[in-house]
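Note that one protein chain is taken out, while the other chains of the complex remain in position.
Let's look at chain A:
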Amino acid sequence: MDLIEATGITKRYGGITALSDANFRASAGEVHALLGENGAGKSTFIQILAGIVRPNGGTLNLNGSTFRPGNAREAQAAGISAVFQELSLVPDLTVAENIWFRREPLSAVGMVRKDRERQATLDLFERYRIPAPSPDREVRRLTLAERQIVEIAKGLSRAPSVLILDEATSALPPRETDWLLGLATQLAEEGMLVIYISHRLAEVRQIAQRITVFRNGATVATHDTSAVDDDTIIADMLGRRMDRLYPERISTATDRVALRLRGLSVGSRLADIDLELKEGEVMGVAGLQGHGQRELFQSLFGISRARGEIELWGKPSTIRSPRDALIGRDGIALVPEDRRSHGLLLTKSVRENLTLSVIPRFTRFGLLSKGRERALVDEMLRTLQIKAGTPDQLAGTLSGGNQQKVIFGKMLLTQSRILLLYDPTRGIDVGTKGEIFRLMRDLAAKGYAILFYSSDLPEIVNVADRVAVLRNGRLAATLSGDEISEHRILREAMFEARAA
């Protein structure tokens, strides 16, 4: 018998239909992948399972009986634990306090038993061999990856019969990703149902027995993983065959140096970086998480203070704040890591988000010219194919892929020709990924210089003209042409150089 049986689930938000006909059957003891483009309805569906959203129609059965959770708590009580991409951790509480939040062990007078809470946390970490940070650390001090792991630990702490992992690996470095994939398999073997949502097909293939694909709010198909090829899955997701994910790599780099770094250092985390980024070039930055990539990008955009020399288009430059970086055509623009909290104002419209940092471009004598603003916004919506109902739709209501396109639009409107892309495809569907890679190549062909980091190594291998590998905050190697391979990059990223 199926543990979860959803038939004809529908959900509308106002006039927008998020789910029109979602069907899903999964049984205990399997890892069941849920795939689909952003906006296909996966998030809505799992929010329904998790009790956060109530469906408008359809039937949902859990263990053979009707299941209609009124809120997250009821779903959790029924054994469904969801680990969301949108992190549910409270920044000012510690790791242990977060994991047991609302379920704290209490003393006779209603005070939390810290000692027992801490021990329970350690037991939990040990039971699942969770590579988690110390229980006493405050969550706002943790990296994105550490938070993700704590979030997973919190999900496991309820000893659920259904564990939903939504893009859980998108923020994890390789080693932790391996841990999670192993854990998912182990949990399924122990009888749990693991519902696994990911845009990384390789991971899905590695652990899932079955795959259900959503498109435009409806279920397209459920496949046995062993009996289906990647092209079929991607075709199910897109509704058409995609030519190729990665655009053809034709080098458009010129001899002109757009960005030259001499001995760039940030604290103790980035040391002595010498780098030249050419006009028309896409340079990948690779390295294990925490080896200086973030510091490199942030210091170039003036977020962290760096020592050393920076030259933009041959002119020495001092970048102490984003204001120094955003200086028009000769400047630098950044697509930041965390688009929800750094890149976008979710409660503002698409139009406002696009034009916020470039208001001077359409003011005359200090007055806003609505016409010019509209023209610029329309142009961006068209160029980037942003799927927004109107430019006045709130950014927070767009799908992840479209949000990322808005950030790209915002960055392009600054006219800067040196672009820093920090993990621009994280948590984005395969169709939009393809569009973003093509956009990067198009921009390079127009003479833009692009520095590109991705947590998904194959992207760097397939898109970048050259790859700078960082290790312990130092430049370990600069690879080009045939040298660029996952194997070679990892070797440079992890071990001291050996005679080749």
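Note that a residue touches a chain if its C-beta (ideal position, glycine included) is under 8 Å from a C-beta of that chain, and two chains touch if they have at least 3 such contacts; residues count from 1.
Methods note: contacts and distances are computed from a predicted model.
One chain of the assembly is not displayed; among "Ribose transport system permease protein", "Aldehyde dehydrogenase", "Acetoin:2,6-dichlorophenolindophenol oxidoreductase subunit alpha" or "Phosphoribosylformylglycinamidine synthase subunit PurS", its UniProt protein name is "Ribose transport system permease protein".
Contact with the chain not shown here comes from a single listed residue; of A:A28, A:A72 or A:L245, that residue is A:A72. Only one of A:T7, A:Q119, A:S304 or A:Q415 touches the absent chain when the whole complex is considered: A:S304.
The missing chain, though absent from the display, is touched by one residue of A:N63, A:S161, A:Q415 or A:N472; that residue is A:N472.
When the missing chain is restored to the complex, the residue among A:R54, A:R141 or A:R244 that touches it is A:R141.
The residue from A:A78, A:L93 or A:L238 that touches the chain not shown here is A:L93.
By the touch criterion stated above, the residues of chain A touching the omitted chain are 52, 71-73, 76, 84, 86-93, 97, 101-102, 104, 106, 109-112, 114, 137-138, 140-141, 174-175, 178, 202, 268, 288, 290, 294, 298, 303-304, 472, 486, 490, 494.
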